[in-house]
Structures are given as structure tokens and as C-alpha cells.
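Handing you a structure now.
Here the complex is missing one protein chain, while the rest keep their positions.
Chain nomenclature is as follows: A and B, assigned in order of appearance, with residue numbering initiated at 1 for each chain independently.
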Amino acid sequence: MASGSVIDPIHQFQIIKIVELGQPGGIELAFTNSAAFMFGIVALVFFFLTFATRGRTLVPGRLQSMAELSYEFVASTVRGSAGNEGMKFFPLVFSLFIFVLTANMVGMIPYAFTVTSHLIVTAALALVVILTVIIYGFVRHGTHFLHLFVPSGVPAFLLPFMVVIEVISFLSRPISLSLRLFANMLAGHIAMKVFAGFIVMMTASGVVGWFGAVLPLAMVVALTALEFLVAALQAYVFAVLTCIYLNDALHPGH
Amino acid sequence: MSEPHGPAAIIVAQASPGTLPAASGVEIAVPAAEAHGSNFPPFDVHTFPSQLLWLVIAFAALYLLMSRVALPRIATILEERHDRIADDIEEAGKLKAESEAAAEAYETALASARAKAHGIATETRDTLAAEAETRRKSLEADLNVKLAAAEVQIAATKTAAMANVRGIAVEAAGTIVNTLIGATPAPGAVEEAVDTAIKG
């Protein structure tokens, strides 16, 4: 966001307090721009889905097709990765997918805030997934769920190492799940802002700069397209990995 | 954090006379010495509680809205369409079976009609043949009767004629003898002579 002559690629991630809610128990609470965008996303998703399906027509129109496509896309992803049994988690996976996708896409609007570019948000979403996996795994399978960490067909002397590796890989799942989304959105937005900053810098230095600015402009256009791809892809990857982790909860033991 | 001067802020010096022109108007802001996380919003711990709070509320609302309202609605629409398509396919299959049955019935009727026609033709032919045969037979019998009657009549006529011939021959022989010898022979002798001649 070029404010005056300063181009600060980090400024777009600034949390701005809209309404201060005091400090209950020494914890700062406030209604922020991030919260506003979260509720905006929820409202957008809900009103789109209900508005698109208001006709409940047999032959779907454009909007209804979009709503049905998103439904069937997530449903087939869940079925493909976690089987028919995984369909009980379908609302969760759909909510995660549609939330991340909408947050990423809304973030592509100029001057909009990208909710998913904050580590705490993606970490919370990843925690939702991994807690669901752990809690459901133990409720459903009891201690049998721990077989997840004991690969079969491994020689006894290797087993301790394998268990350690499996536990570490399991624990790194929420970390990588949250960091991937966070860093992708963060890095993409910073890169776009930096290249956009180059345009401003070059045009500031005179007529020659105007011609020179064509190059970063082309770069920004290409990056914007790439970022739209990344926004959709990261939402998809988040959903697919969620399904795979849920599959572990449904069918522990290799 | 009011006016953010992020560590990696790129500052465009708007041809301020103090700046060296060799720097081509671009300089990277050196991070402040007290930079401790709060300069980078995503790592700013102070914003975490409020973000978490609102995320939990927003995501819970989204989950409830999706699982209670939006998704069942879309699922119903898809299911209805699925059912409708299945029904239509079933209906089409039923109609097809019906038309096939109708075609089969038509074929059967055609075949039976053909067989019937054939039967009628055969029957008629047989009847006609039998009738003709009967008529021919009765005609033949009739003819045979007539023939037999005719033969009987012929035989009678012949016998009668033969009897007449003997009488005439006896009379003629008597007359001839009378004429030749002038004497009338005895009728018994003449008859005897005639019989011998006829037999001879």
C-alpha cells in the first residue's frame, strides 16, 4: 500500500483495532479489521450459497452450478481420500475449504485484508483439523489409534526409531499445514507489493522510468495470475491434506 | 503501531536534496534496534487473543451455517435431481419394455394370422378336393348304375333279338322249303334244323 512516498510491503498485514474491548485478565481484546473480514467471509459464503440455491431448480443456473460444483468438488475429494466413511467430516472439510478459499480470494482484492496471511489464523485452523483427528481417533479406536505410530512389517530393532519418526511426522503435520498456507499467502502478497513498489519508484524517476516500469508492471500482472492460482491451490491442498489426516483417524494402522 | 515503518520498508526518496543521487533514490530502511516481533504483524503476539477469539466465533458460525443450512440444501437439490434422473431412466426403460412387448405381440399376431390364413387355405383346398372327390365318386357310381342298366337292357334286347331271329329263321326256313319242294315241312323238324345251324 503506497501511502505517500513510502512503500511498505508489510503494511498490508497490519492489524487495525476498530473497537477496543478492554483487557480482561490482562489480555488485549479488540474487534479488528481481521475479525471484520472473517465475518465478511462467513456472510459472503453463506449468502452466496443460499442465494445461488434459492430457486432449487432442477436444471441449475450459473450460480447454482457454482454452488453445486463446490459441493461436489469437496465431496469427491473427501470420498477419494477418506472413503465413504469420511463423509461424516464433510461439513468440516467443506467449511475449512470454503473459508480458506474465500479468505485467499478476498485477499486478492486490492486494499483488502488477507485473513489467512496471519500465522495464528492458519495455526488455529490446522489445530482444528489435528484435534479432530486425535479426538475422533481415540474415541473411535481407543488405544488402537496408537497403531498409527507403529508401522507394520518393520524389524524389531528399527521399531523404536520408526515410532519416533512417525510421532515427529505426525506432530509436524499441523505445523506444516499452517505454515504452508500462511507463508504462501504472505510471500505472494509481499512479492506483489515489492514489484508494485518498483513501478512507483521507477515512475518517480522521470520519463525513462516510465518505460522501465513496464517490466515490473508485466511482472505484477503475471504474479497476480499466479497468486490467484496459489490462492485456489492452497485451499485445495489444505482440504486434501485435511482429508488424508482424517483418513488416519478413520483407519489407523498401515 | 500507527505509522508502520516495517524493517524491510522500501523508501523512495523523492529527490530530497540531502540524499545521495548515487543511491538512485532507493534505500532500504534499517530496522529499528528495538525491533521485537511487533514490527511484523503476523508475529505480533498482542493481536493473537483477539484474532483467535473472532476466528473461533466466525468459524463456528460458518460451520453451523454450512452443516445445518447450506450443505443439506445443496444435498437435497442434488439428491432430487439424482432421483429424478433415475426415475426418468426407469420410466424410459419401462416404456422401452412396453414397446418391445407391443412389437412382440404384433409379431405373434402376425405369425398367428399367417398360420391361420394358411390353415384356412389348406382346409378350403382339402374341403374342395374332398367335395370334388365325392361328387366324382357319386357320378361314377351313377354312371356305373346306368351302365349296368344299359348292359342289362342290351342283353335283354339281344336275347329278345336272338329269340326273334330263331322265330324268323324257322319261318323263313319253312317258307323256303315250301317254295323249293312245295311241301310244308313239319314245324318240329324245321325248328330242330334251325337250332342246329344257330349252334353250329
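Assume contacts are C-beta pairs under 8 Å (C-beta built on N, C-alpha and C of every residue); 3 or more make two chains touch, one makes a residue touch a chain.
The working rule: contacts and distances are computed from a predicted model.
A chain of this complex does not appear here, and its UniProt-recorded name among "ATP synthase subunit c", "histidine kinase", "Cell division protein FtsI" or "Cytochrome bo(3) ubiquinol oxidase subunit 3" is "ATP synthase subunit c".
In the full assembly, the chain not pictured is in contact with A, B, by the touch criterion defined above. Checked against the hidden chain, the listed residues A:14, A:34, A:77 or A:102 yield one contact partner: A:77.
Between the chain not shown and the residues A:27, A:105, A:150 or A:179, the one that touches is A:179.
Listed here are the subunit B residues that touch the chain not shown: 7-8, 30-31, 35-37, 39-40, 43.
Within subunit A, the residues in touch with the undisplayed chain are 77, 80-81, 176-177, 179-180, 183-184, 186-187, 233, 236-237, 240-241, 244.
Everything that follows uses one rule, which is that only the chains that are shown with their structure count from here on.
The distance from the centre of subunit A to the centre of subunit B, with each centre set as the mean of the Cα atoms, comes to 62 Å. Residue ranges of subunit A in contact with subunit B, taken from their complex: 5-11, 13-15, 21, 27-32, 34-35, 38-39, 41-42, 45-46, 49-50, 53, 56, 58, 60, 64, 67-68, 71-72, 90-92, 94-95, 98-99, 117-121, 124-125, 128, 182, 186, 194, 197, 200-201, 204-205.
Residues 1, 4-14, 24-26, 39-44, 46-56, 58-59, 61-63, 65-67, 69-71, 73-78, 80-81, 84 of subunit B are the ones touching subunit A in the complex.
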